[in-house]
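I have a structure here, written as structure tokens, and I will follow up with some questions on it.
Removed: one protein chain of the complex. Kept in place: all other protein chains.
Order as written gives the chain letters A and B; numbering starts at 1 within each chain.
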Amino acid sequence: MNVSVERSTRLSRVSAACVIALLAALAFVPVALSANVTDKLTTLFVYLILAAMWNALAGYAGLVSVGQQAFFGLGAYAAIRLTQHGVNVYAALVLGALLAGATAIPLSIFMLRLRGGEFAIGMWVVAEVCFGLVILDTSVHGLTGVSLIALNKYSAHDQRAYAYWFALGSAVVFLGLIFALLRSRTGASLQAIRDDEEAAASVGVSVLGGKRVVFVLAALGCATAGTIWLATSITFTPRSYFGVEWTAYMIFMALVGGLGTFEGPILGAVLFFVVQDQFGDNGVWYLVGLGGAAIFFALLLPRGLWGTVEERFGLQLLPVGYRLRGLESIANPEPVEGRRP
Amino acid sequence: MIWVNQIVQGILLGGYYAVLASGLSLMFGVMRIINLAHGDLAVLGAFLVFLFSKHGLSPWLALVIVLPVMGVAGWVLQRGLLERSLRAGPLTPLLATFGLLIVIENLLFEKFGPDERSLFPYIGKLGYDSWTITSQVIVGKIYVLILVVAVCLLGGLQLFLAWTPLGRALRATAEDPDTAELVGVDSRRVYALAAAIAVATAALAGAFLAMRSSFNPYSGSQQLIFAFEAVVIGGIGSLWGTLTGGIVLGVAQNIGAQLNPQWFLLAGHLVFLAVLALRLLLASLGGNWGLRTILGRA
Partner (left out) sequence: MTLLSVEELDARHGFLRAVRGVSFEVAAGETLAIVGANGAGKSTLLRAIAGAHKPAGGRIVFDGHDITALSAHHRVREGIALVPEGRRLFTGMTLEENLLVARRRARPGPWDVEAVLDAFPLLAARRKSRAGNLSGGEQQATAIGRALMTNPRLLLLDEVSLGLAPVAVDGVYRALRGLIETGATLVLVEQDLNRALEVATRVACMLEGEIVLEGPAAEMTREQVVEAYFGLGRPEGETAVPA
């Protein structure tokens, strides 16, 4: 019986190389391609981060959050306030995201003790509280919001490029962090937690610890997405940043792409971007479609598009997880037939 | 005295929250599902009653039609959507009901537009009639009606669960659906019944919202949060707790508003979080402080 453990297949090694090449190419977009393309890709990267974060929460840590918009809005809010205190705008974007993400640490002590639906709506209440507190702040002019005027120092072309590189860099960082997480011990323990929490705890897996890592990471990611969004849309209107529709988008992307897979959110984000681009002007019917798709996928294709493909064909593009070779010889064992007296 | 009035108003508002939350509480107690579309189902009910009223039917008569219709809708929702969700996994009901929330809200917007609506003009003097208790304490008649209905509803549900064969079957299924099947209870039908009651009461709450205030297609999310907060404050799984929770929420909101009109919502949220924190603290110290009491003990 020859069984060995390997971390990557040939297919995944090839894909990894392709990804690196792609990233190198993407770095040149603001100089090589039009402003329109740059803007669109920036938006795509924001969706990507959001999808990956929500997928990490629900797919890896089993936490369905209907309130990630809390961090999205807080990141933008923190960035604006920092610029109002004279911090350089791009430093403010990074710092704001970090500060907003950091609020997840004390929050986790509390929220992670909630389960299932309680956690879901609890996070929504947190988002509403954040919204409620932010609109009380006169320096962001309540509901009307305020603009990121500190950007005016830079030319439109530079703004676009910086925002793009910030977005690209953030997407790489966060996807990379998730990748590293999945390949690490924490990743394996998350898988165990997702499959059976009690069993995982009984073999010494720190259930709370694993979830906390994902929770804080997701908060950081969403906060960063919020600051990127601020850099591109320039205005901060609290209602749109703290709106629950962001959760709707995240759920759509993660579900349709493939919950619990690494490649799924990427696919979901691309799909969502295309849908948004093509149908975003159709007002409510487009949103109805999103909701309907979420229901459809939740019930009928719970593994999402990528997950179903992965399951059918045993594919895995990127080397996350472990494979046992030589498994065929011990697959599907028959229970022990006879006993010797 | 002004504070007394705020507390009284809060208690009355709590009556509305109790009606709104009773369905959410029932669904969670029996099926362990949190229906994220609950608030939107309430708003849907409000729009239906509104439609009838616009065409000349009294809202009360409209309710006689709308409540059974919404009950059937709840049955269909359970058999068609939630039953499948339950089988698929613990996360799925949340995802499916969230999708439903988005669908309902936006379909309502498509049909009715963004305007605020109200049943105020259709309920005659009831909308603005009130009793003056003292010079500073004034209770609106519609609010009192809602509170009375809340108490009757919760009491009725309690009696139903405690004394009727169907109620016993519901409690048994809530506790152990597999064993309930073994003694002849059709658990799927029981779940569907619970869902029907839940959605019908949601519709009733929606109508009440429309009578005492106004609503628009996107009001559902807010109502869901109120319902959820009321249930958690009062203790998940306890029907009378839902009334208590509603009252605490209403009082907190009104006191907050008295301090600063902008603090109405925030005060409610903060009290909710505080109660949640307290419960979690007590639970971690040991002992079952009502965090997951089953319906049978309500």
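Methods note: a contact is a pair of C-beta atoms (placed from the backbone, for glycine too) under 8 Å apart; a residue touches a chain by one contact, two chains touch by 3 or more.
Just so it is clear, the model here is predicted, and its values are computed rather than measured.
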item: Absent-chain contact - pick from B:119, B:180 or B:273; value: B:180
item: Hidden partner interface residues of chain B, rising order; value: 165-166, 168-169, 171-172, 175-176, 178-187, 294-297
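One rule holds in what follows: only the chains that are shown with their structure count from here on.
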item: Averaged-CA centre spacing for the pair chain B and chain A, given as whole angstrom; value: 32
item: Touching residues (chain side chain A, partner chain B) in the complex; value: 58, 62, 64, 66, 110, 113-114, 116-118, 120-122, 124-126, 128-129, 132-133, 135-136, 244, 247-248, 251, 255, 283-285, 287-288, 290-295, 298-299, 302
item: In the complex with chain A, residue positions of chain B that touch it; value: 28, 32-34, 36, 81, 84-85, 88-96, 98-103, 105-107, 109-110, 221, 224-225, 228-229, 232, 236, 262, 265-266, 269-270, 272-273, 276-277, 280, 283-284
